[in-house]
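One structure below.
After this line comes subunit A, so read on.
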Amino acid sequence: MIPKIVLTSDHVDFLKKVSELSGQIVTKCDQCGTCSASCPMVDGMDITPSQMMRLVQLGRREVLESKAMWVCASCFACTVRCPRGSDLSKVAEALRQILLRQAIDHIDIKSIPEDEIERLPQIALVSGCRKFTG
Partner candidate 1 sequence: MAELKFIEGYPEYMRASIALVERTRPQRIGKLLPQMTPQEREDILNLCHPDYAPGGKRTLKMGPNRGDLAPNEVADLLEAYPLIKPDKIDLSQVDYETDILIIGGGLAGTSAALLANDHGIPAHKILLTNKLRHGDANSMMAQGGTQAADRPNDSPVLHYIDAMGGGHFTNKPDVVRRLVEDAPGVIRWLEDLGAIFDKNDTGEFVELTGGGTSRKRMHACSDYTGMEELRVLRDEFRNRKIPILEFCPAIELLTDEEGKVAGAVLWNMETDEYKIVKSKATILATGGFGRLHIRGFPTTNHYGATYDGPVIAYRAGARLRDTDTVQYHPTGAAYPQQIIGLLLTEKLRTSGAQPLNKHGEEFVFPLEPRDVEAASFIRECYIRDNGIATPTGMKGIWLDTPLIDMIKGKGSTEKAFPAMVRMFKRFGIDMIKDPVLVFPTLHYQNGGVETDPQGATNIRGLFVAGEVSGGVHGKNRLMGNSTLDCMVYGRRAGMHSAEYVKTGVKIGTLGLRHVKKHIRDLKSSGIKTNRRTPMLLPDYRGKAVLARTIDIF
Partner candidate 2 sequence: MSPEQEKGKTDPVDDNQAKGTMIPYFPGCTLKTKAKIFETSALRVARCLGIDLIELPRWNCCGTVTSLTSDDLIHHVAPIRDLVRVEDMNTMGEIYQEYRLVALCSMCFHVLKRAHLRVMQNPGELEKINNLMYLENDYQGKVSVLHFLELLRDIGFPKIQKTVERPLAGLKVSPYYGCLLLRPKEAAIDDPEDPVILSHLLEALGAEVINNPFKTRCCGSYQTVCDKAAVAELTFDILSRARTEGADCVTTSCPLCMFNLADRQKEVMEKHPEFAPMPVLYFTQLMALAFGLDESVCGFDQNVVDPRPLLREKGLST
C-alpha cells in the first residue's frame, strides 16, 4: 500500500516560505539523487541533499533541525548538475536564513580559540560570518 501524503496548511506555509526565499520551484525536484552524489560534503551530513529537498517539498519544518544545510559549503556542484535546473544551494541558504533571521546563530565567532583565529585568513572569517551568523 502506498502511504498517503498529507500536507497541512503549516506544511504548505513552510514550503511556500522556502520557495520564496530560495526563488526555486522546490516541487520540480524528482528525487534523482544527482545532488547527493555530487556533494563533496555529504559524508558529514545527517540527511543527504536530496532528502533535504524532499523534506522541504513535504513542508516539514524538521528539516531545520538537520545538520545538512550547515555542512553545505556552497560549492554549487549540485547547482550545475541538477537535471531539473534547481539551485539547491539556494534552498540550503534559505533554510540557514530562516534560522539566522530568528537570531539563532550557528557559530559564535567570539568562541573560536585565539590561536585558531590568528591562523584563519580574513576570507575564512568573513565567509564564516556571512554563512553562519545573522
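Please note the rule applied: a residue touches a chain if its C-beta (ideal position, glycine included) is under 8 Å from a C-beta of that chain, and two chains touch if they have at least 3 such contacts; residues count from 1.
Regarding candidate selection, all candidates are chains of the complex that A comes from, given by their letters.
Just so you know, these numbers come straight off a predicted model, no measurement behind them.
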Candidates 1 or 2: which touches subunit A in this complex? 2
Residue numbers of subunit A touching candidate 2 in their complex, please. 20-23, 40-41, 43-44, 71, 73-77, 79-80, 87, 89-90, 93-94, 97, 106-107, 112, 116, 119-128, 130-132
